[in-house]
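One structure is given here, and the rest of the page talks about it.
The other protein chains are all here in position, but one chain of the complex has been omitted.
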Amino acid sequence: MSWMHIFFALVLLPAIGVGMIRILRGPTAADRMMTAQLFGTCGVAILLLLSAGMGNPVLLDIALVFSLLAALATMTFIRRTWRGSGKKKHEYPLQ
Amino acid sequence: MNILYNSGTVLIILGLPFFLSGTVGLIRFPDIYTRLHALTKADNVGLGCIVCGLALQSGSWAVTAKLLLIWLLVLIASSASCHLIARSAMHKNIQPWTRS
Partner (left out) sequence: MSYSILTCFDILLILTLLWLGWRLLSTEDIFKAVVLFISFGLLMALAWVRMRAPDVALAEAALGAGLTGPLFLAALRRMKRIHKGERRLDSDENRGEDHEADPEQTQAA
């Protein structure tokens, strides 16, 4: 166990906690989804630091899954939720 | 070995302010485009610094390759979703913020 890496992870955790304000306050839906993306990136960084700090290389695999699936929620949001319901304003394909 | 470890520590410390500034930008910036700018760029640079620092400290090629793969995946995911969000915001006629 190295306390230094765990301390760095502890520094990164408030970055997640403060970002939650934007979920609660965000004017558009995309702002809220962007915050989820911030959580993904910060979560990967915290997992990498914890993996070095706790001496457990298995956590790298969890970070790999996190980064692999990070874009999935955002893309579903853009394609399914945020686009207007059925009205097509532009001709060139959005997806 | 010790030089590698210490330079890795310096790189990790260098990466932390990028994350914090990304969060501050997400809270403070006035517009969806500026928020996207702060979020994706600053966070990915911070993650890159941390990944490079940890790779210097790890001392094994397999762990280094896995770390770089994680960073590459995060880069692809975040740039793709940033582009998607910005383009559909333009389609929804959300005007960029101007100082006025």
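Should a chain be cited, it is by its letter among A and B, assigned in written order, with residues numbered from 1 in that chain.
Following the convention adopted for this analysis, a contact is a pair of C-beta atoms (placed from the backbone, for glycine too) under 8 Å apart; a residue touches a chain by one contact, two chains touch by 3 or more.
Values in this document were obtained by computation on a predicted structure and should not be read as measured data.
**Student:** For the full complex, can you list every visible chain touched by the one that's not shown?
**Tutor:** A
**Student:** Considering the whole complex, not just the chains shown, which residues of subunit A touch the missing one?
**Tutor:** 1-3, 6-7, 9-10, 13-14, 16-17, 20, 23-24, 29, 32-33, 35-36, 39-40, 43, 46-47, 50, 53, 56, 58-59, 61-62, 65-66, 68-70, 72-73, 76-77, 80-81, 85
In this section, only the chains that are shown with their structure count from here on.
**Student:** Rounded to the nearest whole Å, what is the centre-to-centre distance of subunit A and subunit B, using the mean of the C-alpha atoms as each centre?
**Tutor:** Each chain reduced to its C-alpha mean, subunit A and subunit B end up 11 Å apart.
**Student:** Which residues, counting only subunit A, touch subunit B once they are in their complex?
**Tutor:** Result: residues 4-5, 8, 11-12, 15-16, 18-19, 21-22, 28, 30-31, 33-35, 37-38, 40-42, 44-45, 48-49, 52, 57, 60, 63-64, 67-68, 70-71, 74-75, 78, 82-84, 89-90, 94 of subunit A touch subunit B.
**Student:** Which residues of subunit B touch subunit A in the complex?
**Tutor:** It comes out as residues 9, 12-13, 15-16, 19-20, 22-23, 26-27, 32, 35-36, 39-40, 43-44, 46-47, 50-51, 54, 57-58, 63, 66-67, 69-70, 73-74, 76-78, 80-81, 84-85, 87-89, 91-92, 94.
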